[in-house]
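All remarks here apply to the structure that follows.
Here the complex is missing one protein chain, while the rest keep their positions.
And then chain A:
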Amino acid sequence: MGHQRRHQYRHSAGEHPRGCAMTAAGVTWLHRNLFAKPFDIALSLITIPLLAWVLYSLADWVFLVARWDVLFDSLRVLMIGIYPVDQLWRTWFAVAVLATLFGLGLGLCMRPMAASLITLAILSGAIGVAVEPVFGAFQAALTVGCGWLGLAACLVASRSAKAKRFALPIMLVALVALYLVLAPPGLESWGGLLLSVLLTLAASVLTLPLGILLAFGRQSRIASVRVLSTGYIEIMRSIPLILVVYWIWVVVPLLAPDATVPSFLRGLAGFTLFFAAYVAEYFRSGLQALPPGQVEAARSLGMSTWSVNVDIVLPQALRVVVPSLVGQILDIFNGATLVFIIGLTDFLRAGQMILADPQNSSRIYEIYVFLFAVYFTIGATITYASRRLEAFLARGSR
């Protein structure tokens, strides 16, 4: 944001002759942005060759050296792990639901311009074409269909204000549907990117109520509640996530010796208990951002504490913390790589297992570059959404 502002400033300050030739404009741009001062010239002279060399070696590797066939051979393991082959239709259902959710989310947090829609459409088509030689025409058509479903959801969400109101119920229904359809082959068979996404979605939803309770608990007038909530939040925030996940995985069989709780649920419990403390802290900042007059006014109208919290405080606090909560989804998604500690095969672990096969051990860079690219695409989308939301909410409050 900062450099954009300065960028505009610089442009408005400098004279900008209209209608000058393209090359002249280019030279001016170069002079202004790369060679303005001796120090800038030195920096540019160091970075340009370096960048050129990196880009050249990268392009050389991507197009000439790397052999991407390993990806096509192992794509299914990367995406869904060891999910039984005869149950694959269930995962296609999951992809459709996820595409809808993704589209809804995207539509809610930004006004989709024609350009971004066309990009998404082309992207889904491209993925379909890429998938076709490996999985056949049927799956390729399904992929494109899912992409278009997401686009439709995106459009619906952006055109109607009602979609906002229904976002949370739709999310919950979608999650329950996902669980019902994907669970029959056993939670143990969830893996790959599917596992990472499911864990992220479930943990993001489950942390909310617990986190909100903890945030209110920390501000409660009842001393014991306050001390307990504060202690919980502080302890959880001081220890590493991997420790929480591992330890809950160890303790659950001791608590319920007769039941066999799937590792996924134990991991989910760890993520929920851990990230709830962070949600609580976000909410606390949201609660503190509220002018105290609001609560006082509501009290003086004779509203009950419950009603004040649910009808006055919570909706306003939510508005403030939504960007941070969206940002936290990224933290949970990135944290989902840690479930290797309890023996689950998430996206990263699936990649490592493919590399453990001696046949593929020389393809280390191909696999890692693909993993990085997928993580980065998802992460950058979430970051972008959270930024857009922040800008949108800031505009609304002015």
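Brief remarks follow.
We adopt the following convention: a residue touches a chain if its C-beta (ideal position, glycine included) is under 8 Å from a C-beta of that chain, and two chains touch if they have at least 3 such contacts; residues count from 1.
Just so we're on the same page, contacts and distances are computed from a predicted model.
Going by its UniProt record, the hidden chain of the complex is named "ABC transporter permease" among "Extracellular solute-binding protein", "ABC transporter permease", "Alpha/beta fold hydrolase" or "Rieske domain-containing protein".
Although one chain is not drawn, the whole complex shows that of A:F102, A:Y246 or A:F275 it is A:Y246 that touches it. In the complete complex, the residue from A:L123, A:A141 or A:I235 that touches the missing chain is A:I235.
Although one chain is not drawn, the whole complex shows that of A:V144, A:A157 or A:L338 it is A:L338 that touches it. Contacts to the hidden chain, counted on chain A, fall at residues 1-3, 6, 33-34, 36-37, 39-40, 43-44, 47-48, 51, 221-225, 228, 235, 237-243, 246-247, 250-251, 253-255, 257, 296, 299, 330, 333-338, 340-341, 348, 352, 355, 364-365, 368, 371-372, 375-376, 379-380, 382-383.
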